[in-house]
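The complex is shown incomplete by one protein chain, all other protein chains being positioned as in the whole.
When the chains are written out, they are named A and B in that same order, and each has its own residue count from 1.
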Amino acid sequence: MEFTGFPYLTAILISCIVGLVVIILIPGQRQVQIKWVSAVFSGITLLLSIYLFFAYDKSRGGLQFVETYRWVKTPGITYFNAADGFNLPMLLLTGIVFFTGVLTMWELDKRVKEFFAFYFLLVTGVFGLFMSMDLFFIFVWYDVSLFPMYLLIAVWGTTRKQYAAMKLTLYLLAGSALVLPAIVFLYAKSGLNTFDITVLMQPGTFTAAEQKFAFILLYIGFGILAAVWPFHTWSPVGHVAAPNGVSMLHAGVLMKIGAFGILRVGIFLCPQGWQYWAQLMAVLAVIGIVYGAFVGLSQTDLKYVIGYSSVSHMGIVGLGLATVSVDGLNGAVFQMFAHGVMTALLFSAVGYIYDRTHTKVIAELGGLSHVMPVASAFFIIAALASMGIPCLATFWGELMVFIAAFKTYPLGGVLAVCALVISALFMLRVVQHTFYGPRKEQYAQLADVPFDLGLPRIILLVVLVVFGLYPSLMFDMIETASIPFINGLP
Amino acid sequence: MIVPFGHVLILAGLLFLMGVFCTVTRRSLIMMLLGIEIMLNAAAILLVGSTLHWQNLEGQVIVLFVFAVAAAEVSVGLALIVWAYRRTGSVDPGDYNLLK
Partner (left out) sequence: MSDTLTLDSTLIAAVLATLLPFASFVLIMVFTRNHRRLSAGLSIGAITVSLISAVFLLVCHWHLQTPLQYFGRWVVSGDIVIPYGFLLDPVSLLMLTVVAAISFLVQGYSLGYMADDKGFSRYYAFMSLFAWAMLNLTIAPTLFQLYIFWELVGLSSYLLIGFWYEKFSASQAGKKAFVMTRLGDVAFFLGLLLALVHLGNLNILELNSPRVAAQMSPTLITVSALLIFGGIIGKSAQFPLMTWLPDAMEGPTPVSALLHSATMVAAGVFLFCRLFPFFSQSAVAMGVFLAIGTITMLLSSTMAMVSRDIKQVWAYSTISQLGFMIMGLAAGSFFAGMFHLTTHAGFKALLFLCAGVFIHALGTNDIFEISRLGGRRLKVPTVCMAIAAAALAGLPPFSGFFSKEVILAALAELDNPIWLVAGLLGAFLTAYYTFRLIFILVVPDQSEPRQPDDSHGHAGYWQMGGPLIVLATVTVLLGFFQGPLENFFGNHICSVSAHTGSHGWLPYIAIATAASGLILAWVEFGRRNSARVGFVERIGWLYNLFSERWYMDRFYRRFVDVVIYRIISGLCTQNDNRVIDAGLDALSKDAVQSGRFVSELHLSMIQYRLLAIFVVVALLALYFFF
């Protein structure tokens, strides 16, 4: 075992697993106890990820908090966790969404124990994937995070939940079926007998042809998870069917796994393949941005609208990755973080509303600002963030991506920017029909969100505003990874 | 040895073919089980014959085991058939189509 200092990264995983075990040991009837345990353990992971985010030495850069343990020696599998400028934002995001997701599900009363157990299992996989630097473990964590998602949607979901859960699982397994051969291919071709990314990413390990082949497999495989057009249809359906806490994780974190996988595995190991396929990535991303916005325009279900806006926003991430530039990477990673927080807030806000009104159909809602002004404000602010209003975090990610895209792909950049009008139109349409308008009789008795239930939304909102007002906090972090990486490109 | 080894081989082979024929053609689970038993017995006869031919007792020991296993198999098999008959009212293997 080689640890430099206290193993904070493993501590995150351990607190998830311990939380899981404790939840399993508590009898199912003690729902409140289970919720408190979940909140405490997810809070610990949040604190740890915040600590890591600020303890990371930006002047030094590179991999820090390294933990390695040669697990299986013959095939060269290493338990290798490390933090750098790319995965720390993701760890922070996961911590935030995890904690707020647990709080958002505070009112759950159906099979509470099982729900939180699977929730913890899912998050363990996500955390593991983000912090791992070993291909084998990345693949294992990827599958660990896929499996609980099926049950979480199929058991606790709402609209067409069986269909959605099955669709999601099939899609994601198809992605994993593309990723696995690519990983095995790279492992075999390297001849180094190791899954260690830092070793495999040395220039000259793979020929250009090998990189091109492996990258396209990895891009599509992880791209399915990142809802790259045209592999996106699982995500709105899944968003809609999932219970709200799961939607938060699903749109906030799980889709980021895809984009992060493209970055960590595809781009790190196959930089030449990346440059070769960049134009394809840009085309698909721009189509995704524009298309997602237009489809979102004619949706009638609140959560479908958010789902398609996610498709559009993940297109922006894809466009950033496709630019092969520092700004593009900065923008893409920032957008991953910002979109995660923003969409978590949207789902969290919708969650409160849906629990009260029992409908997500926009036409049946209306005038909610009269009865629940604070709950409405949460949604409206998140919707504004989704439109790219400055001083909310998403603006900066979009800005950087658009600048980078405009330099590399002028036409694509122009189209993507024009989609901003459409995304403004559909978000405002939703806000108008859901929250504005005259007071409706059937909702007159509903209560506004109290402070304790509002807490997760407040946390998300504060994060959104803090990173919106002072984005350097994040950009400085990402730059420690993106600048050396781009400079090191052949 | 009075009976030539070639005759034993022919008898065992014929018995085995009859067992196969019975198992494959008869439209009854009981008859299929019988066919399987006949095939087992053909093998046993062959074992006994070859024991005598090579003056080696191990084959006879195996035959004893085969008898024991066959007895157990028949009892379990018949029990299963009876249970299946009670469930479905038929012993025709063609009627077992749960996959459909």
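The definition used in the following text is that contacts are C-beta pairs under 8 Å (C-beta built on N, C-alpha and C of every residue); 3 or more make two chains touch, one makes a residue touch a chain.
As the structure is a computational prediction, the values presented were derived from the model and not from experiment.
Asker: Just name the one of A:367, A:412 or A:456 that touches the chain not displayed here.
Answerer: A:367
Asker: Given the contact definition stated above, which residue among A:194, A:244, A:330 or A:357 touches the chain not shown here?
Answerer: Of the listed residues, the one touching the omitted chain is A:330.
Asker: Tell me which residue among A:63, A:180, A:417 or A:446 touches the hidden chain in the full complex.
Answerer: Considering all chains, including the one not shown, the answer is A:417.
Asker: Considering the whole complex rather than only what is displayed, give the residues of subunit B touching the chain that is not shown.
Answerer: 20, 23-25, 32, 93-97, 99-100
Asker: Kindly note down the residues of subunit A that lie in touch with the hidden chain.
Answerer: 167, 170, 230, 233, 291, 294-295, 297-299, 325-327, 330-331, 367, 369-370, 384, 389-391, 395-396, 400, 402-403, 406-407, 413-414, 417-418, 420-422, 424-425, 428-429, 432, 435-439, 470-472, 475-476, 478-479, 482-483
Methods note: only the chains that are shown with their structure count from here on.
Asker: Measuring centre to centre with CA averages, how many angstrom lie between subunit A and subunit B?
Answerer: Centre-to-centre distance between subunit A and subunit B: 63 Å.
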